[in-house]
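Working notes, structure below.
Of the protein chains in this complex, all but one are displayed in their positions.
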Amino acid sequence: MVYLTRIERFNAAHKLWVADWSVEKNQEVFGKCANKNWHGHNYKLHVTVKGKPDPQTGFVMDAKELSKVVKVEIIDKVDHMNLNLDVDFMPKGMQPTTENMLILFWKQLASKIEGAELHKLTLFETETIYAEYFGE
Amino acid sequence: MVYLTRIERFNAAHKLWVADWSVEKNQEVFGKCANKNWHGHNYKLHVTVKGKPDPQTGFVMDAKELSKVVKVEIIDKVDHMNLNLDVDFMPKGMQPTTENMLILFWKQLASKIEGAELHKLTLFETETIYAEYFGE
Amino acid sequence: MVYLTRIERFNAAHKLWVADWSVEKNQEVFGKCANKNWHGHNYKLHVTVKGKPDPQTGFVMDAKELSKVVKVEIIDKVDHMNLNLDVDFMPKGMQPTTENMLILFWKQLASKIEGAELHKLTLFETETIYAEYFGE
Amino acid sequence: MVYLTRIERFNAAHKLWVADWSVEKNQEVFGKCANKNWHGHNYKLHVTVKGKPDPQTGFVMDAKELSKVVKVEIIDKVDHMNLNLDVDFMPKGMQPTTENMLILFWKQLASKIEGAELHKLTLFETETIYAEYFGE
Amino acid sequence: MVYLTRIERFNAAHKLWVADWSVEKNQEVFGKCANKNWHGHNYKLHVTVKGKPDPQTGFVMDAKELSKVVKVEIIDKVDHMNLNLDVDFMPKGMQPTTENMLILFWKQLASKIEGAELHKLTLFETETIYAEYFGE
Partner (left out) sequence: MVYLTRIERFNAAHKLWVADWSVEKNQEVFGKCANKNWHGHNYKLHVTVKGKPDPQTGFVMDAKELSKVVKVEIIDKVDHMNLNLDVDFMPKGMQPTTENMLILFWKQLASKIEGAELHKLTLFETETIYAEYFGE
């Protein structure tokens, strides 16, 4: 079993805000991330698949194919977008935290990868914060 | 003459949009950067000052002092903000491009640095695009 | 289960030296790391916690809270310090290797994290050497 | 159990090409990687060993010793080489993909590491593609 | 005057070899870089243009346009290529060193950039070697 990772990037706006809470409680819990006019990040997404290298090609999966699937299923839907407003697979009222984005990205992607199995997603929000998800 | 650089970071939302233009022209010129619901970046700012190292301290300028001035004059005003809407020193209708932000940052900062002279500002918008400004 | 990581940095001096050994044996085993007047590093620490994202906030844990605990329990005690001489949780005679620092950091931190569980610590000593520890 | 990683680099040429296939099929499957005159990469190899830190030295394994073994068994045989033509442990006709290189590197290295156990190899082919292998 | 930089990447094979010299002299001067079966690198190219930001768009030049020109004039001609054999603008017998590549890239690019002026090219051959050229 070999694990193959492709890294993709996207730039997006978001804010963290619970509609049921007061302004004060939102600011207390989310701090600067609750700024009403949004803020944003350069996100970096690691997509890791696993499988046995093909005896002829030596590929677990063609990294260019992996890149294409990730682009269609995720990047095209979040790049230069507002994660709270513009993303069709974001449930209403769900916070676009790094953690939640990973779970949503997994649902988008897992069944679309052919010839290998999705193993892990890693999402960097900044250079000092990232999260990882293995599908459960 | 020695040049000393301090790197600071901030995360912000913005969009590129000329109010006098049609939606079509904005999209043609600015592409995905014209998304009406904003997008955002992790910005990285290099602040370079120049001077002669002090004979006793060996400092061109105390990097912690430099960091504080940059924080008060720039970072606190742009971090987790919307560059189009939330920044008091952004002239109305000015595009928050990397190039324009540098010119505005220079005006904010140049007269506030003591004991050394502001030499250059470098602003990374993404890992592959950055701009530099020397004050004129 | 989602894994959330926060990266923190500190700068410290140390040396590797076994008091019971001769100068020659110390130099043979530790090489340049045994320099009697110390040397130092810019350390980078990844702190990984695991948990289920909160349904309202979307957080496994507030990354700012995580950062504060790490700062109080670890960074404030090692940053700009001498790992052999200045660290109150360093047992006398223990070598401040990357491996041992991880085990000590784990003891400092594991019981202080609330709302999530410490999963892994990763410590980079240089750009080419790092160690990882899962608590056992 | 602590995991210790040493990162090494090498620069090499390669191409992906199945001799039994037509030129067209090779280009269709491997794209630009099938260029007949080769292309190349700056590879980055993470070698991770695991063990218990020695009570006196605090080392899972001396990182300098680890570096030397990796240099003799792998780096000296691939650095500034052609992975298809110059590598004595590359079976004839095997594709020098990131995935296959890892499996070959593991065979080269696993039995040569003393005092700790090889746990994982990670190979970056570019800044956006890497693979990992745990020996089975 | 603001300086705008776009970073592009390409992967290529090359070798350093003077046809008029003996094998021994080539190996003495170029060392491992003279390996007859080639080696290769992940190159990183910084393209810096200068100009006054446009009053409406805030652009010195559209970074996407800059990227396109660099792609057509340089990247498409060197990516996944052999710099000695495959590059139409490489004079016969010229060494594909980082220094020489920069001079050739400048000739390719300088007259093709519209609306701003090419100021500097920087080429990283590895993470520890790079060269810069200002056109003269």
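What to note about this one:
When the chains are written out, they are named A, B, C, D and E in that same order, and each has its own residue count from 1.
As a convention for this text, a contact is a pair of C-beta atoms (placed from the backbone, for glycine too) under 8 Å apart; a residue touches a chain by one contact, two chains touch by 3 or more.
A quick note: this is a predicted structure, and the numbers were derived from the prediction, not measured.
Although it is left out of the displayed model, the omitted chain contacts the following shown chains in the full complex: B, C, E.
Residue in contact with the omitted chain (choice from C:Leu4, C:Cys33, C:Met94 or C:Ile113): C:Cys33. Residues of chain C that touch the chain left out of the display are 9, 11-14, 32-33, 35, 37-42, 79-82, 85-86, 126-127. On the side of chain B, touch with the chain left out of the figure occurs at residues 1-8, 48, 53, 56-60, 62-64. Counting the whole complex, the residues of chain E in touch with the unshown chain are 16, 18, 29-31, 94-100, 102-103, 127-134, 136.
Throughout what follows, only the chains that are shown with their structure count from here on.
Contact with chain D and chain E alike is made by no chain in this entry.
For the touching copies chain C and chain D, the fraction of interface residue numbers used by both falls below half; the interface is of the different-residue type. When every chain is represented by the mean of its C-alpha atoms, the one lying closest to the mean of all protein C-alpha atoms is A.
One simple way to say how far apart two chains are is to compare their mean CA positions; for chain A and chain D this gives 29 Å.
Annotation: 41 Å between the Cα-based centres of chain C and chain E.
Residues of chain D in contact with at least two other chains: 127. The touch graph of the protein chains shown belongs to none of the named shapes.
By the definition given earlier, chain contacts exist for A-B, A-C, A-D, B-E, C-D, D-E.
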